[in-house]
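Below: one structure in structure tokens.
Every protein chain except one is present and positioned as in the full complex.
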């Protein structure tokens, strides 16, 4: 199973759905998301259980255990520049077949990537990313699954929501038909298959532990 | 000069800026936008003056004069499927170098387009579009140029706003710093160079003439 | 014939059930909403950037709330505005349950031609190619023949294609056909007043008869 997860350093990663994932016993999961969270935050909790076989991410700096698993060959990590990763997920989500970019040319991350020449100039080809299941976190959903987000907890959630075959949204509040302003909805319900109520954040943030 | 214009059938095309364009006397303009408007609506007013040399659009069906100019060789028209056109503008606006798609394969619109083969499968390459000047229409702007839109008058304006070197937003209302909800802003002011107050729609819509 | 257009729209309306996300093309498909049960919760999608539009308001139409043809509409509860990239992302990635498009020709293999008549009409393709590519289910509506009597359901399209192998069902004033890769073109319904022989006479492509076809229409 390929699982796309929303969130940036755990902010915007759905805590209740991560716990469901852990409780489900699922393993051999191919993960796609911005990062590996922290060992006790976000997707990090799942990664540390060694139940992911691979991760496509922009960095794993905040989760040293993920780094150790990668080093030990227990977790295959593919690094993608952060914005390129977001665009690859978006490309899958909007039904396109990848894109060309100069970002990463001449670096380690260009290795194994197809080179496409257009008008005599070379670009890297970046493949679209999609998944079987997408888990996202939002502030509110209506019964159609329309989503609004909360400040920077939006981050990559709108892209993740579009790119999975089946998307589950964990929300702080489920509201009635017509309760959301149609102008401020970020993700149309057409992309959302299930909505679940959040049980709330059940971890301490790094700044709660270390101070600001 | 390449000019990108927002709007869909004239809805969301900035009326005051189109008049400025006409009054400016500029000619030999390369236009990029969804369509050719109607002869008396939106960009159509400018197109009918024969001051555009080319147009990239998804259709010109609502402007028979544009069709005649194309037929007479006075306006070079490149048709792009509507969503592909939007993505080409977006690709330019977000600093990517075009994308691959299957849309249009095996059709007239695939002619002259580069074919890129990835994993044995052929895709059309769609080039990014950018422009010197972009003109968009929005409901409100604050002094930074943050924009909010009005219902379906949003359409392709957010993409156009990102894809031009210099973008001018025509708005119904200019509001104070802090007057816009940061959650509902659609286009960040970072993309907007100038804001002008609209003098309002100065044409009759087709449904006002023909009835609904 | 205005009447046959209404008949086609009325029949096509039966394809739409509550909960669906539907895109209706210009021409005959735009007549469909008149034949729908208003109690159904159907989300109509329009390319310019709205999912969940309702009828034209009786009073005070608003130019900033319009469909892809530029005519005023309303928005239903749960409807959403978005920009054109989201609108087409939704189409290409298969979030449109049903697209109903007007058509110029449909081939037995489901190829669709509906955007250009060379030398005559060159309006441009609009969103048709993407709807043909991305909609989960695509129904083509058209009058069975051209004004000069020439069949429009053909072995191979002579007009430039919109997309290949995309049409799943064709509805005309004479009948309903399904198209699938295994069985090809299959006549599934004969419209009132017509016989299978009429369809044979006015359809260029070969077709088989559905087992479920009402016997009374056989000759």
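Residue numbering begins at 1 within each chain, and the chains themselves are lettered A, B and C in the order written.
The working rule: a residue touches a chain if its C-beta (ideal position, glycine included) is under 8 Å from a C-beta of that chain, and two chains touch if they have at least 3 such contacts.
Remember, it's a predicted structure, so these values are computed and weren't measured experimentally.
By the touch rule given at the top, the unshown chain touches A, B in the complete complex.
Within the full complex, the residue among A:39, A:67 or A:114 touching the omitted chain is A:67. Looking at A:2, A:34 or A:146, the residue that reaches the missing chain in the full complex is A:34.
Only one of B:149, B:191 or B:205 touches the absent chain when the whole complex is considered: B:191. Across A:65, A:103, A:169 or A:185, the residue that sits in touch with the chain not pictured is A:103. Against the chain not shown here, subunit B presents residues 92-96, 142-144, 146, 162, 177-178, 182-183, 185, 188-191. Residues 8-12, 34-35, 57-62, 67, 70-71, 77, 79, 81-84, 86-87, 90, 102-109, 149-159, 186, 201, 205-207, 212 are the ones on subunit A that touch the missing chain.
In the analysis below, only the chains that are shown with their structure count from here on.
When every chain is reduced to the mean of its CA atoms, the largest separation from subunit A belongs to C. Between the CA-based centres of subunit A and subunit B the separation comes to 32 Å, rounded to the whole angstrom. Work out the mean CA point of subunit B and of subunit C, and you get 28 Å between them. Mean C-alpha position of subunit A lies 37 Å from that of subunit C. Counting partner chains per residue, subunit B shows two or more touched chains at residues 87, 102, 149, 151.
Of all residues in subunit C, those touching 2 or more other chains are 75, 81-82, 85, 88-89, 91-92, 133, listed in ascending order.
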